[in-house]
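The structure under discussion is supplied below as structure tokens; questions concerning it will follow.
Here the complex is missing one protein chain, while the rest keep their positions.
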Amino acid sequence: MTGHLEYPEPSTKPHRVLDANGNLVDDQTSIDDDVGFLEEAFKAMLRARRFDERLLKLQRQGAIGTFAPIKGQEAAQVGAASTLRDDDWFVPSFREKAAMLLLGVEMADIFLTAAGWNEGLAGKKGDRRLPETVPVSSQLPIAAGIAYAARLRGEDTVAMVFFGDGATSSGDFHEAMNFASVLKAPVVFVCQNNGWAISTPRSAQTASSTIAQKAHAYGMPSAQVDGNDVLAVRQVVEEAVERARTKGLPSMVEALTYRMEVHTTADDPSRYRDDDEIEAWRARDPITRVETFLRSRSQIDDAMVEVLEEQIQDEIDRAWAATKTRIAELEEQSDEVIFDHIFEDLTPPLKRQRKDFLKTGRGANDG
Amino acid sequence: MTGHLEYPEPSTKPHRVLDANGNLVDDQTSIDDDVGFLEEAFKAMLRARRFDERLLKLQRQGAIGTFAPIKGQEAAQVGAASTLRDDDWFVPSFREKAAMLLLGVEMADIFLTAAGWNEGLAGKKGDRRLPETVPVSSQLPIAAGIAYAARLRGEDTVAMVFFGDGATSSGDFHEAMNFASVLKAPVVFVCQNNGWAISTPRSAQTASSTIAQKAHAYGMPSAQVDGNDVLAVRQVVEEAVERARTKGLPSMVEALTYRMEVHTTADDPSRYRDDDEIEAWRARDPITRVETFLRSRSQIDDAMVEVLEEQIQDEIDRAWAATKTRIAELEEQSDEVIFDHIFEDLTPPLKRQRKDFLKTGRGANDG
Amino acid sequence: MAEKKDRAPTMVDAINRALHEAMDSDETIVVIGEDVGTNGGVFRVTAGLKEQFGKDRVIDAPLAESGIIGFSIGMAMNGLKPVAEMQFSGFSYYALAQIENHAARMRWRTRGAHSVPMVIRMPYGAGVRALEHHSESREAFFAHIPGLKIVIPATPARAYALTHAAIRDPDPVIVMEPKAVYRTIREDIDGIEPAEIGVSRTVREGGDLTIVSYGAMLHRALEAAESLAADGIDTDVIDVETISPLDAAPIAASVEKTGRLLIVNEAPPSFGPAGEIAMRVMEESFYSLHCPIRRICGWDIHVPFFAREQAYLPSVDRIVRAARDMITD
Partner (left out) sequence: MAEKKDRAPTMVDAINRALHEAMDSDETIVVIGEDVGTNGGVFRVTAGLKEQFGKDRVIDAPLAESGIIGFSIGMAMNGLKPVAEMQFSGFSYYALAQIENHAARMRWRTRGAHSVPMVIRMPYGAGVRALEHHSESREAFFAHIPGLKIVIPATPARAYALTHAAIRDPDPVIVMEPKAVYRTIREDIDGIEPAEIGVSRTVREGGDLTIVSYGAMLHRALEAAESLAADGIDTDVIDVETISPLDAAPIAASVEKTGRLLIVNEAPPSFGPAGEIAMRVMEESFYSLHCPIRRICGWDIHVPFFAREQAYLPSVDRIVRAARDMITD
């Protein structure tokens, strides 16, 4: 009386274009048309990496607060975000600084937010690059609703939402995937499976063979991709974006990548993972891979990289200098702005409280 | 640049032993050993059906409150619950009266609950037949935790949890399935896919091809079964129970069935579904199917069924009479019992409130 | 006259009419919830909307409260005005994270670049002989969250006025609908203007005592007031209507006249709305108080199954007794 229950192993194999050494996986493929993209992606990834490093340094100096480094995940983010149009929606989790930079978010604003100022997230009205989401996976149903609204209003825009492997365990992931699929919302679900959710390895997060297969539970197509291969990511995500844009339907992409740094600056990974693992992934660094390839095609050389590095450092320096100026200005301002934007108009209780606040001052003794 | 995204259609075919006419689907199978079970199951299903009909009648007369009829789902419940040992845990949703009766829950207690008295749910200490759960799918993580505890404490008991197709859309379903699988809890997840969640058809609930395939998202095996075929249900669920008991691992069964009555007595299905559909399912009635089979094997005849019907009516009459007596007794008692069992010991604020309550009386003018 | 009253709208009709009117005049409005479409809602509040406005604007959602609210937040951020239904307030807790984390914060987080103009409707409260989890009054959960407005209509006309107001509001508004009043009162709603959110309404004037209430309990408060009047005790009765932001001014003004305040609501007393109302009045009119502010609420227990739910609810009798005690105090 056995044999009814079944668990079919998914057949998914991660899509890959360039191997860890920057060589074409399949030398039948031509990626000549993609060299331009790879050059741009290399620049974007390097810029993000250097910015991330600066954030880490500033955090260690106490100049900014806790943040989540992106090191190792540049390709997944840049590859995916590179497929978006200006009028598409970008709905991030809290670890998408490479994507944010690519999509035009200002370094100075990221610095300002990291330094603890709400003003860093002040977007322009209707800005479609949403700020970071802290509660894991809570951005997913929102992205589905945004996408649905776009379709109802007759736009052909799509929403791309980012999340981690850990996020897939939470109810909001499930509900969002289901809503998007059954209500036909043009969302692209991009999971950066970086192997860890703080200290919880992928294997302790869920027993499914892949994250990608979770999409099938919603009748939604999905794919796994080497998340450290920026071109492969772009290709797979492009297909998902096309499906969303032309058919108004969702899909999910699992990008296999690795968090090479701390979870956040409050974290100490040595408690839960071996250096060996990090070393193994260092060999698969998403930036090196493209760099090697581009050098092999003589698209870049030492001199160009040096100039690029200088430009980036310069940009970062200027952004941080601007941030410091901005902070100095904000520190001059009254903190009464804490009452702003709770509602469109201040309610009477808030008016009273703001008056109270102004009367009693900020309590400098505790500041 | 297409072809990466995929949605593999699941190959699942619902297991079935007897067809809608009570004939063996596969005449190679012998079910001679199962005739005894089928006879018991027939009795249990008829008893549940008649009890359900009485509840409906009493509700229409105003003698009891809202409840969720089981008509059409007797086989799914009886087949599944028949696999449980006395020391196993039964964790129902709100539509499992057939399973409850089979597992020894008293008709009089069900009546009492339906009449609005908390006393109807008063179990014996440690009773493993849990009361109904109203918030859809909230019982699922609880069942997983119960099962995990059993295993940790060295018991070989299992937890069987029931839920509907609608429940599979909610976050708690997802989180429970994932916890059970990754933490290895001996749970049997039984989904009665009865086609509807109030007015929402299965097709509007989720876009997956089957409900069963949702288990694969958690690396969990699953099966689809004809939920109106009591023996088929028993066979598939038995396999899941075995897996839980011997390996300590979860699985999920999707029983394809149909709610032939109103969702609850507050519902009017004519607003959202055609009589045609109900008619089609009437032909697949889970009780008729077994009855026809048993008659064909001369296991039962008119006289026996008549006696059985009388016994059942008699049992129901006695239970309702006992319930009325019990209600009369309860109505005599002080309503101060409303303060009982909020905590093990009444807290000081509750003591004060109970005193207040006793002082001001019940407010007969509003009762 | 009586005949007219018989045909006048119930609260269900009134909200239904407001939704029809609003959807008709503003095509960005969408309705979403479990069974709100084909079925017209389990209480028929959304009846007829799907037929008139189609399935894309009247969305029968999968069974997932967090999903419904999260999805609605997204729609609200992208040019729509969702009116989401939680089938019963007792299931809205599943959506609390989305409400607290995003509906209430998106405008603030983005410094006004995005807003979440949405309405969340939910039937709440006891007294209709319902199953477990169908009778709670947890308005305090929402009222304690900055960035949300909470309104509770007590009559068909107020439901009509507040539904329109909630839909027009640029911020998230939770409308808690006292289902015990859904069909018990009929009232003319023709010509009723959208309410002003954030205003407590004096619905009866007296001079000896102030009773503050809202929702279904307002009617018990009014009944108690009649009964007290027969004894020569005249009461102001104030319907707070907007729980948050709470308008304490009319209450304080009344207390300055009466010196006595009795608060009636059906939530459990501890950490419930009554404490806040009392605190606000005390902050404004302490020196006018002749005696302690009192509250008649539910109890700090779960709402009993329906055979005993009236033992949970504030009775007219309890209100009257408390009021008499206060007068002789």
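Per-chain residue numbering starts at 1, and chain names A, B and C are given in the order in which the chains are listed.
By our rule, contacts are C-beta pairs under 8 Å (C-beta built on N, C-alpha and C of every residue); 3 or more make two chains touch, one makes a residue touch a chain.
Here the structure is a predicted model, which means the values were calculated and not measured.
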>> I'd like the shown chains that the missing chain touches, ordered by label.
In response: A, B, C
> Of C:Arg44, C:His114 or C:Arg138, which residue touches the hidden chain?
Replying inline: C:Arg138
> Among A:Val136, A:Ala149 or A:Val187, which residue is in contact with the omitted chain in the full complex?
Replying inline: A:Val136
> Looking at B:Leu18, B:Ala114 or B:Leu140, which makes contact with the chain not pictured?
Replying inline: B:Leu140
> Quick one: which of A:Ile70, A:Leu84, A:Ala115 or A:Val182 touches the chain that's been left out?
Replying inline: A:Ala115
>> Out of A:Ala167, A:Val241, A:Ala255 or A:Val290, which residue would touch the omitted chain in the full complex?
In response: A:Ala167
> In the whole complex, what residues of chain B lie against the chain that is missing from view?
Replying inline: 89, 118-119, 121-127, 130-131, 134-135, 138, 140-150, 152-153, 159, 171-172, 174-176, 178-179, 182-183, 340-344, 347-350
> In the whole complex, what residues of chain C lie against the chain that is missing from view?
Replying inline: 66, 90-91, 93-94, 96-97, 100-101, 104-105, 108-109, 132-133, 138, 140-141, 143-144, 146-147, 244-246, 267-268, 270-276, 278-280, 282-283, 286, 289, 291-295, 299-302
> What residue numbers in chain A mark contact with the hidden partner chain?
Replying inline: 65-66, 94, 113, 115-118, 120, 134-137, 166-167, 169-172, 197-200, 204-206, 266-267, 271-272, 327, 330, 335, 337-339, 342, 349-350, 353, 357, 360-367
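The rule is short, and it goes like this: only the chains that are shown with their structure count from here on.
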> Which chain lies the greatest distance away from chain B when centres are computed from Cα atoms alone?
Replying inline: A
> Taking each chain's centre as the mean position of its Cα atoms, how many Å separate chain A from chain C?
Replying inline: 40
>> Just the number, please: Cα centre separation of chain A and chain B in whole Å.
In response: 44
> Residues of chain B that touch two or more other chains: which are they?
Replying inline: 169-172, 204-206
> What are the residues of chain C that contact at least two other chains?
Replying inline: 62, 64, 66-67
